[in-house]
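Removed from the display is one protein chain of the complex; every other protein chain stays in position.
And now, chain A:
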């Protein structure tokens, strides 16, 4: 500060004015930033979690907040472009109307769709059953695809092409999610790349940057000390293990590799078992829930929720089996964790895929000629998109109920038991740790369901936003009152990137079922905005044909091979250029390091020469 004040005396008037104005500008900017940070959701809660439990768990909660915002934005998108115009034109507000053009060239039996809608006197529990399974009165609301049976809407004089808007809104929310996730993960990727390249820098990172200066609570500090000690000891042990592995003999290597192959076969067998049971459960549920006998309320609900229950069971059992098996494979601890995590991710996401596949095999199972004319099983599924939407809705609701139930009926009683009962086995069980990876996989699973389901049920993101909002508070309370922090902490820099990578995998996996539904399976002729088209995708070529010829030619040119192949080759060249540049930079860094070593040796040599010269 003294230097600054001394400078001020020597500067001219113009420079002084510049300096004061830049200072006041910085002050204004910082105040604006502070104000905008007050608007940030849950800022204080996440800060207090960071102080008490460290940055690893805090990254889970900021990830949850990110998902709440993402779902909210997706909901706004779908609502304003799809739901709002439908509602406006349906109720005739602003002098609008809509047109339902009956599809031409379609067999009349394909277009019969009579949702029950619960008119007249019904039992009260029917409402509950409908709320939980999306049938009955919910099926005809704007929650599901079947409501949007509008081919064009007129708002005053403008013609609003609802089918095109529906499809483009779907693509828009997928693209928005992709871009937002990539933007968030770019920073983490840079850190991770630097971190991974210099694997041997990990000790310095842990020792010099290991203490989290944000910790204010003495208990948390104690835990941090213990976790640091544990981490350092584990790393040193891992290094010793690596040296041991390098010294393995040929016979031992053969034994271990054959054991690993055997265990991988077991893992594949477990996975196939899961997939087969999900397939059978879905087929059973679909066959039995289409019976008209609604007599037994509970049994009916059970049958409806059977696929969700089987999936949840599989998601719970499979990770336990994997973590048991991996002990025999004799990997280093860090690799063990990563491999188990990858297997769990695969199980969870593939389960959804198997469910959808079995649903589709049911829907497109066609035995009779009439059925083949429609392209899908019109008797059981006159409006098959609503059916798929209902399945996704059921999965989401069931997921939410399970999270609440586990917190209420497992965590809190466990905590009560541990604090009041001092017998040995209970104390040995102890409190559960906050398993970050398990919780993250849970919410990514929910988010993948939301992405897939939004095409079939446009209001699903709203349900997802509310669900994650409530889950934030539930998890926070459960964390503070019933959990002990993990003994093996994951560091913030690597965990942020890991969550986003798995989320990206979920998104890419969500593209596949959506792509198949939109482009391959014929859309239902009895409901929905795509009645007059073969598949949902067909609305785009139709619109393109309606554009002026110049624009049409440009679009055709872009989609043709003459453009795509050179474009692809240019992208490959650019990528190779960047890879080569990165390799060259790495080599320069190595050379500079060697130069530094040389410099110090030169310095020592010169100093020795000087002392020798001084002596003579």
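Convention: a residue touches a chain if its C-beta (ideal position, glycine included) is under 8 Å from a C-beta of that chain, and two chains touch if they have at least 3 such contacts; residues count from 1.
Convention: contacts and distances are computed from a predicted model.
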Hey, which one's the missing chain according to UniProt: "Sodium/potassium-transporting ATPase subunit beta", "CIB1 protein", "Transcription initiation factor TFIID subunit 2" or "Transport inhibitor response 1"?
"CIB1 protein"
Residue in contact with the excluded chain [from A:222, A:361 or A:419]:
A:222
The listed residue (A:156, A:298, A:422 or A:600) that touches the chain absent from the view is A:600
The missing chain sits against chain A at residues 1, 47, 55, 191-192, 194-195, 198, 200-201, 203-205, 207-218, 220-222, 225-226, 228-229, 232-233, 236, 239, 491-493, 593, 596-597, 599-601
